[in-house]
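Here it is: the structure, laid out below.
Only one protein chain is missing from this complex, and each of the others stays in its spot.
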Amino acid sequence: MTALLGLLRKEAYHILRDRRTLAVIVWMPIVQVIIFGYAIRTDVDHVRLAIVDPVPDEDTIALRGRFGATDTFQIIAVTPRVSTLEELFSSGAAQGAVVFEAGFADHVARGLPARVMLVTDATEPNTGSMVQNYALAVVQRYEAELQTRRPGGVRIVPEVRTAFNPTRASSNLFVPGLMAFVLTIISSLMTAISLTREKETGTMEALLVSPLRPWQIIVGKVTPYLAVGFVSVIGVVLEARLVFHVPLRGSMTLLLGEGLLFILVSLSLGILVSARTSSQRVAMMAALVGTMLPTMLLSGFIFPVESMPWPLRAASVVVPAKWFVTVARGIMLKGIGLRYLWRETLVLAAMALVLLTLSTRSFKARLE
Amino acid sequence: MSDAVVVRDVVKRFGSTTALAGLSFSVRDGELFGFIGPDGAGKTTLFRIMATLLVPDGGTVTVLGRNVVAELWTLRTRVGYMAGRFSLYSDLSVEENLRFFASVFGTTLEREYEQIAPIYTQLEPFKDRRAGALSGGMKQKLALCCALVHQPEILFLDEPTTGVDAVSRREFWDLLGRFKASGLTTIVSTPYMDEAKRCDRVALIDRGRLLAVDSPAAITSSFGRPLLAVRADDRYAALKALRRYPNTASVYPFGEALHFTDARPALAAADVARDVTGFLEAGGLGNVTVEPTAPTVEDSFMLRMGAPEGDEKGRAQAE
Partner (left out) sequence: MNDELVIEAHDLTRRFGDFTAVDRISFDVRAGEVFGFLGANGAGKTTAIRMLTGLLAPSGGQASVAGHDVYTESEAIKRDIGYMSQRFSLYEDLTVSENIRLYGGIYDLTDREIRGRTDRLLTRLGLQHIARSLVRSIPLGWRQKLAFSVALLHEPAIVFLDEPTSGVDPITRRQFWELIYEAASAGTTVFVTTHYMDEAEYCDRVSIMTAGAIGAMGTPGDLKKQFGVESVEDVFVKLARPGDARVPGSAAP
């Protein structure tokens, strides 16, 4: 028994005295509770709503007012033409739309079914259904209000549509995020491990003492993972299309190009992470915490960034995966191109440039 | 004859530890020069500085006439270096390792075959074997090959014989001798004191300081006092007895015998022998023989190194 107690005591010492493990044990749960607590919010607010009102009348204006009065919705455009919706949705300016029929008030007054169409951008995993439900609620409340004033004979008929993801298959939503995740693993994690493995086995010393310049070593180490990442993008897309029937409405070339950009960003992160350590274990943990965790939580992969409090939303801006997920979703599900995605592409390109420069500089020609 | 390596007052610290405390020495062209010292002496740190992998905190280091800090890229094409651990790719074959290192230096295995033939002919039968599956001795030979493949002008070998069996060690030094004959300056570090005699000159290094720099013969002949080998039936009893003997300066096991130095350094060997024999026999030990013996490099090292870290004596000295 003393032997067992002795062993337990020893293990306690190991945990308490290893600062890194302690940090993980103590801080990780706290941080995760905070992040998850805020990230998993099923309520949405400030949903960007577009209104299509061909012939504004008292009821449409009143109903529009109801939408505008809520915290949930934020009216970003009012337009008479349905055709403008495509642009608004493609650019991401609108997350939902309310489309009134002409002669809405007239139908209401005459007790005929008054139609209103509620459209949501279903490329956001949770927002889609939430927005729908809230919108429906607003409409139904208005209908009930009208009923009390004009009993019997008020019927508002909402039609629910989704843009871009009619089947709302969850695979459609996850695949772009999954792509980012897989690429992060290959590019960041594997690069970090590969570099620190050379340091651990001592072969890095042999490379450093040779005439090879740091950039040559980095390019040599990193290019295979670039190639592997590239092949994975193709692989994931093929699998998504063939097995899960996820659409690819936009350009495959553009997707691969953006993928390449994202891979470069992730590779640089992997190099940076491994620059300061020669232990594979530490590099792995740093890559996990520094790249994969943010990708999981803050890229919009699973949890919509829009619903998070502003500190987390601000943090997500520096998560490369966030930008790539938007791009991938846009290309695959919305079928849009650079015209709408130029901003995200620019951000990714800037990140790639900055990080590649930083990581090359961090890789020294000597052992310290 | 010019100097291949010139080191002046080199200092290197890691945090609060001083690895090298101001060393100075030179290595001549074509010399086979050895650094002899235990773990923690600073050998690896010194070699890494000379091979342009670390920057010293103080002092200057010049290799082949060039400053190691300022002219590292020029030096890297001319220097051959073998790191302390096995630093080759375990999952590549013997031949693949060689081809890789040849390519990194801008040459090919075919072009350099003649140069490395003395070693490579021993490895060739196993050229397709994964480096990780080789025996210790063969790994060291492969590492030497990879360090030589680009025809360096100077070779730094950090503990190439550590952890390798006695036979392979001898073979390794034989190989070094062959390359020295062709004029290559070679600097080797080793913890094995008996390997000192295979060098032209050696530097004894301990805890960041040089204890001596000279040819092995000169070092042993400058021992400065008689050294006696004591034998008796019960070696441990003799050892304990001599530790109680008032005239003992040092007594340590050495192979079959005990090596003894007297606290009266001016006393002639024959007199010391007589005193010690008398003392031991009076203590009841049988078959006592005490004879002068030639000091080895190890004896010299032990004499000069002072007390090991933290010894009673050492602590007393430090206080």
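Letters are used for the chains, namely A and B, taken in the order the chains are written, and counting of residues starts over at 1 for each.
What we mean here is this: a residue touches a chain if its C-beta (ideal position, glycine included) is under 8 Å from a C-beta of that chain, and two chains touch if they have at least 3 such contacts.
Every value quoted in this text rests on a predicted model; they were computed, and no experiment measured them.
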Task = Have a look at B:Arg78, B:Arg170 or B:Arg225 and name the one touching the chain we're not showing.
result = B:Arg170
Remark   = For chain A, residues touching the missing partner are 2-3, 5-7, 9-10, 13-14, 17-18
Ask   = Mind pulling the chain B residues that touch the left-out chain?
value = 37-41, 121-122, 125-126, 129, 134-138, 163-168, 170-171, 174-175, 191, 193-194, 206, 235-236, 239, 252-256, 298, 301-302, 305, 307-312
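The criterion applied here is as follows: only the chains that are shown with their structure count from here on.
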Inquiry  = Could you list, by residue number, the parts of chain B that touch chain A in their complex?
reply    = 48, 51-55, 72-73, 76-77, 79, 81, 83-90, 101, 104-106, 146
Query = How about chain A: which of its residues touch chain B in the complex?
reply = 201-203, 205-212, 365-368
